[in-house]
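Notes follow the structure.
In this view, the complex is presented without one of its protein chains, the others remaining in place.
Naming follows writing order (A and B), and every chain is counted from residue 1.
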Amino acid sequence: MKKTINIPIGSQHIALLEPVRFKFECENEKIVGVDSDVGFVHRGIEKACTTKFKYDAIGYVVARVCGLCAITHSMTYTASIEKLIGGEITQKAKYLRILLLELDRIHSHMLCLSHTCENAGFEAMFMRIMGDREDIMEIQELITGNRVQFDYISIGGVNRDIDAALAKKILSKLELVRQKVLGYMDEFTNNWSLSLKFKGVGILTLDDAYRFNAIGPLARASGVQADVRNEIDYLPYNEIGFKMQKHTEGDINARNLIRLNELLNSIEMCNNILEGLPEGEIFTKLRGKPNGESVVRFEAPRGELMYYVKANGSAMLERVRIKTPTFSSIPAFSHIFTGANYADAPAILASFDPCLSCTAK
Amino acid sequence: MMKKIETSIDTLKKDIKEFYDYKKWHFLTLNGVALEDDMLEIQWIFSEYEVKNKIVVYYAHIKYDELIPSIVEIIPSAIISQREIVDMFGVEVEGSQKGLYLDEDSQQKPLSGCSI
Partner (left out) sequence: MLTSFFKALANLFKTPKTIDYPLTPIAKDEKYRGVIEYNQDECIYCLKCEKACPPGAILFVPVDNPPINEKNKKGLKYHYNPHLCIYCSECVRACPKPQEALWQSNKKGHIGIKDDKINDDWFELEELKK
């Protein structure tokens, strides 16, 4: 007689916000095998990039891969084209790019934290974090003019400038958010309903994190020193006070704490940028067509994002390869699920902060 | 810096085994690029932890009907990229089934140079 039963979760499920289907093979309460299907929202963007759009429009196309980390996608693509053309952009444009990237990270981490709360059954906290996230969304809207699809980065610089009045307004809002984040820290470390559900659940050990090539907060919660912001030099992250966050437990609680600490670090970086923003142009026109191959990586809120671009000197590119963070974490996800309780599955899943729109592209 | 190292499908497993130290190298992904004359370039992309801009790419030129060896026993997380390559280029990778993104009735192998 067969000992195990199969329980599916998704693709439409009340505890799951993303179009993904997991098939768990369970023995009593324990999960012993996982199978996942991620292709529900495949849109063929890689194909469209090489057949339908010229290279200077693709920055806007790839931003539509994902709504939450749109800015990281256009940033990474733009950086690879700038590498191939061989132009330099101004220092001010670089700082403004980091500012937007970090604001994006803040609102994305807040969204993830609120969902972990919701999946632990803590609705009030979910509402609180989502309400506070609105401040960040407003800042982004004031800077870029859009709420979600910023379309802020273009090849050669950024699209809009910040004036002194706006900078002051942003600084005061960021201070408000910082106070709130300190409040969440307290809640996430001391509140019983959160720590009961999160501590010691969904553990990824350090060795497994290396073996399964975990990335982003998932890896850093297990103790891997993997942050792409530390491994690139085309944006001046070292100058503005970037600090790598690290934990060693590797459970859901550690992932939450990593995100909270990153929130504080990002807010600090944004403050530093706004206070020391250099004078200068925000846009330089780059001449020439891209030619050659380049691999550019970047740290999206969920981990490392990679673009491979191959061009042949004409306006159409030969190949655009997008490797999204969630996509390369799937092996690590499946590994964590094996051996966990079925009842914990939604909470574990939310702590990965998966983005299936990215994965299926 | 991006460093490209040529390999072939026969020597791939040996090369990767010698090269890959799981605490030093981070495996990024598998990539395919359609070339002219019905050839395909497969790339295995790695980066080094905590070192600035260090990327190593192993690549091999193959024909569409050749079987690509799987490196899952060396790098377990390669499985998902291998399944993607199978779907996107219509090639065969040892031990990887079709159907990660595409269904039976969708247009097959969209990124291969010879499909349309």
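Everything that follows uses one rule, which is that a contact is a pair of C-beta atoms (placed from the backbone, for glycine too) under 8 Å apart; a residue touches a chain by one contact, two chains touch by 3 or more.
Everything quoted here is computed from the prediction, not taken from an experiment.
Within the full complex, the chain left out of the display contacts the shown chains A.
Within the set A:Gln149, A:Asn271, A:Thr284 or A:Asn341, the residue that contacts the chain not displayed is A:Gln149. Of the listed positions A:Glu29, A:Glu88, A:Glu134 or A:Glu175, the one in contact with the omitted chain in the full complex is A:Glu134. When the missing chain is restored to the complex, the residue among A:Thr4, A:Asn159 or A:Asn341 that touches it is A:Asn159. Against the chain not shown here, chain A presents residues 53, 57, 60-61, 131, 134, 141-142, 144-146, 149, 151, 154, 159-160.
The rule is short, and it goes like this: only the chains that are shown with their structure count from here on.
Residue ranges of chain B in contact with chain A, taken from their complex: 2, 22-23, 26-29, 31, 33-34, 43, 45, 47-55, 57, 75-77, 79-81, 84, 88, 99-103, 110-111.
Across the interface of their complex, chain B is touched by residues 38-39, 42, 44, 46-47, 210-213, 215, 224-226, 230-233, 293-295, 297, 304, 306, 308, 310, 318-319, 321, 323, 327-328, 330-332, 360 of chain A.
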